[in-house]
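Moving on, here comes chain A:
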Amino acid sequence: MPEANSHHPYAITLDVGSSLANKTGSWRTERPVYLDRLPPCNDACPAGENVQEWVARAEEGDYEAAWRQIMVDNPFPAIMGRVCYRPCETACNRATLDEPVGINSIERFLGDEAISRGWSVVVEAPPTGKNVLVVGAGPSGLSAAYHLALRGHQVTVRDDSPEAGGMMRYGIPSYRLTRDVVDAEIQRIVEMGVRLELGTSVTDLGDALVDFDAVFLAVGAHVGRRADIPAGDSARIVDAVSMLAGLAKGEQPLLGRRVAVYGGGNTAMDVARTARRLGASDAIVVYRRTRERMPAHDIEVREALDEGVRMRWLSTIVYAGADRVRIEKMRLDESGFPQPTGEFEELDADSVVLALGQQADLALVRDLPGVEIADGVVQVDGRMMTGHAGLFAGGDMVPGERTVTVAVGHGKQAARNIDAWLRSATYEHPERPELATYDRLNTWYYADAPATLRPQLDVARRITSFDEVTQGLTAENALFEARRCMSCGNCLECDNCFGVCPDNAIIKLGPGQGYEIDLDFCKGCGLCAAECPSGAITMIRERS
Partner candidate 1 sequence: MFEVRIHGRGGQGVVTTAELLSVAAFNEGRQAQAFPTFGSERTGAPVVGFCRIADQPIRSHEPIAAPDAVIIQDATLIHQPDVLAGLRADGYLLVNTSRSLAELGLDAVDRPDRVLTVPATELALTHLGRPLPGAVLLGAFAALTAQVRVESVIAAVRERFSGSVATGNVAAVRDAYDLARRSLQEAAHAITD
Partner candidate 2 sequence: MPVQRIKFYQTGSFAVGNRLLDPDQRSVQADTERTNSLTMGHRACQGCGEALGARYVLDAVMRATGNHAVTVNATGCLEVFSTPFPESSWRVPWLHSLFGNAPAVATGVAAALKAKGRTDVRVVGQGGDGGTVDIGLGCLSGMFERNDDVLYVCYDNGGYMNTGVQRSGATPHGAVTTTTPAGNSFRQGKSLPLIAMAHRIPYVATATVADLRDLEYKATRAMEFHGARYLHVLVPCPLGWRTASSETIQIARLATETGSFPVFEAVDGEVTDVTRIRRLRPVEDYLRPQGRFAHLFGDTPRGDVISSIQAEADRNIRTFGLVETTEVS
């Protein structure tokens, strides 16, 4: 028996120790594990941007870091922020909750911020001594050039146009994409040491393939697809691509006061809206299917409608005359294909602009051995290489969606593979983690926060000038918008796991360091995983 203790009374003389001696980790049958899932925005980005990562930097207000993170994958943030059709926002999980995060608007803000602050990219890789020729100074070519330059290669870009940019300059109207932005972002690439040889036609690849260690073809699709429309002698029928390119080069197309645009793609919208700006009192889009089936992006259709463009769905032009066109009403069959109805109607139209799609000019590769052409485009393998060794291709001239973003992605993809090929290696894409789907999230933790809308010019001003329609966000709005990101599938250091553990078994390592599970005490209840807002914790069974 212990000596009668005068310090503590008997009932508690058997001193109570700490429960830290009791390692409750032995209760566990499952353990939590932190993981990174693939956010849907990243998954959807054709340019392969690490969207979530740069948004996270923007959330912190570190805009330059955010911009540099974009620049890892895409050299055109300011352009993207204007013309990208935002597959990221379509995929955004926040759309299920309320509205998608305005990724595109933040990107534009960052791109503009970079231009105004003169942020530039410095090539840190040592020169490799390898020479690469890029044919075509459009988004795909310039993207490839940028990425190749970053890797230390010497890049020459040739284009027969007087200025670089391809469709960015000669296809997209300036009210959507101002030319100073295009100039600035291309200039940044030039400053990295990329050689631009403009007004230079490449007619034969034979020499090039000898002179250069690799060639990337990105000539685009600039040939307007024609339709065989019976027309009167005085009918004025114009091709959309040529018309937009001419306009960009300073020509004034003569379309008249009433313009019929034939087609349902984005180009059709560009033309119709351009026509309004050129003074057409009536611009009418004639399309053979319904609005739902229009290839044009909804946002383009909406803006066109705002500007007074009219739509004739389920219609084909069967005859074009001097001041009117005849259209036939169509109906959709079970497969969704339009069928003639035999009902006709006439529309007043001083001109018809054909916006029925573009084709690539494949003359350059037609006779090259090994190069396979199918469906009007050049076939490439997973490395973006044609059947001809060392000849890569991308952009609108290869299979795929024809958007600036896809083209930029092609450029990056090609550059990676060209780089590997130049080093006699193979580029291995890292394994893609499991997708961070909406059901993985615990959205209760995200405060309600509606999306921020970008300001737009009023309609009256829009139809009288080529001024940029959509304005940028302020720094404050961009910050707000960035902070709507739910960080799907990736730890956002919200401390929930640290807080909700009933056993205090999560160790918080400090800013940027994340957390660790204290397996001595973790009982494996799974609360941390269940209450992780972003779904960045999973439970795995303990091995018995």
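By our rule, a contact is a pair of C-beta atoms (placed from the backbone, for glycine too) under 8 Å apart; a residue touches a chain by one contact, two chains touch by 3 or more; residues count from 1.
Picked so that all candidates are chains of the complex that A comes from, given by their letters.
Quick caveat, the model's predicted, so the values are computed rather than measured.
Chemist: Could you check which of 1 or 2 is in contact with chain A in this complex?
Modeler: Selected candidate: 2.
Chemist: Given the complex with candidate 2, which residues does chain A contribute to the contact?
Modeler: 14-24, 27, 59-60, 444-449, 452-453, 455, 474, 476-477, 479-480, 483-487, 492-496, 498-500, 502-505, 508, 510-512, 518, 520-521, 523-527, 529-531, 533, 539
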